[in-house]
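Every protein chain of the complex appears in place save one, which is left out.
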């Protein structure tokens, strides 16, 4: 890995501020979408906050590229695929929270999550963040559409839950081309991510039951 | 494991009475929800039974914490995660039936279920209990709602089946915020649990067919 | 295995006649359900054929139990679980076709299907037979129901396809308690069986691609 000391130092110093920035970004975007009744000046301010925080993520990405030693951007992008996705879709930025939690645990010399636990945490949180941002974006598309069945943000969250889990009731569905495009992305990504969560949970459960076979009886499985 | 002799003795003694208590709890809750036409006094009695049985589960949980040697409750809660879930959602309490069955089998020196069989039994029974309690709770939410499509308990069970299996017809769906919140929990938990059941069934089937390769021919697979 | 020579001889002799009997059973049941316009005498004859063929399956089951050396029926039922299921649900009887195919292949000294291929064949055929019999049974329940959306046998097959794959459009769904009960069974069994098919297909695909790594290039994967 290209983790020379200057890159590590940069990451150690920017970790917490950038996480706070990502929460500010998410909050500003959510308020912007969910409360269209606010004065125009407030919406302009929110847009400015969204633009500013985004440019901070881009700056962080560029600095990490320069410190990584990769001479060309495309090569860096391929090797840091998920970092690149997060710069393009900054709504996923709070995902670094899981990483931050691990860094803190390591400093306090506490054990990290198990392998399955980490896959579940990353994939599950990505799915939830995707679902939340898709709810916001689809709500923005559908709000004013004629014959729309998604009329409140609650409808949109309900639709996102039934889509992510592939249940798909169809009582509320997007009807605009924009809303349907976002929905299609959510379907395919959600299928892959929740498939990973389900598979890891299944493996973890098998592991728990296997381990229990070697222990004296008592209590529920997992009660180690 | 922290299974010192006093904890084991407590568990051996409370196993059967607590299982009966959990059936009483489930029955009282079901009658309370399903028959609103009963006299007020009966509903008061049912509510008293529900409260009393729940407090017995909490007492059992506290005793097991004190006997476990864990000095602090949060540490115990983390290590006995499923026990904690069962105290908060006592409708899942009858799950201990599988454990009870195993304890009895061991005393009679009979073989326990295979690894896959136990994962299927635990995860499948948890899914069924979740589905049953979600049917009850959603029915309670939707019963009086205007434009509700879930109008009878049968509708609610039908809805829970199509949700747990992720089929999701959408012919009957919750329309109230309360009903939809319960439904979202059921979707995500059901997806994980039935994923574990399906995965274990698939692994078991592969095992059966592998084993059959080493046997003389005849009969169906599994016909050992 | 308890495959002594008398049991093997019985199975060798009854294999083909019982397979033909199972096709007769399936055909008689299908005609009985699908063409209610036939004269009453024909329907009586069909019912007689259904009863007669079923009793032959029961007789075969009893003979195999007596020849197996198991002294008690419950013990035999537990060890020959799938045989027992097939006696109770004789619509699944044609499943033995896969077994028959293997017996014939072995006599002609041809290779049997691979492990994954056999799991896919058994689980997939069981799912298809389940779907076909559920279509027949649901159609019988819904045909005369008021407000039914399943009005033709084609609707019923379309509904079974969307249910087995957990797609669940919900454009046609059972509305009677009987139809919904059959549907719930189909959902849970179909989920497990098609999960096994999908998992085996996935493993087989990985195997094909792994094997290809060790070969000179050319052609599609699987082009061995």
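Just a few scattered comments:
Going in written order, the chains are labelled A, B and C, and every chain counts its residues from 1.
Please note the rule applied: contacts are C-beta pairs under 8 Å (C-beta built on N, C-alpha and C of every residue); 3 or more make two chains touch, one makes a residue touch a chain.
Note that the structure is a prediction, hence the values are computed from the model and not measured.
Seen in the complete assembly, the chain not on display touches A, B, C.
If you put the hidden chain back, the residue from A:28, A:49 or A:123 that touches it is A:123. When the missing chain is restored to the complex, the residue among A:22, A:53 or A:163 that touches it is A:163. Although one chain is not displayed, its contacts with chain C can still be listed: residues 154, 158, 161-162, 165-171, 194, 197-199, 201-202, 205-206, 209-210, 213, 215-224. In the full complex, chain B touches the hidden chain at residues 166-170. Counting over the whole complex, chain A has residues 1, 3, 7-8, 11, 64, 79-83, 86, 95-96, 99, 102-103, 106, 115-116, 118-119, 122-123, 163, 166-170, 173, 177, 180, 183-184, 187-188, 190-192, 195-196, 199-200 touching the chain that is not drawn.
FYI, only the chains that are shown with their structure count from here on.
Geometrically, the chain at the heart of the complex, using CA-atom means, is B. Of all chains, the one whose CA centroid is most distant from that of chain C is A.
Once the centre of each chain is set as its mean CA position, chain A and chain C turn out to be 43 Å apart. Centres computed as Cα averages put chain B at a distance of 30 Å from chain C.
Within chain B, contacts with two or more other chains are made by residues 166-170, 199.
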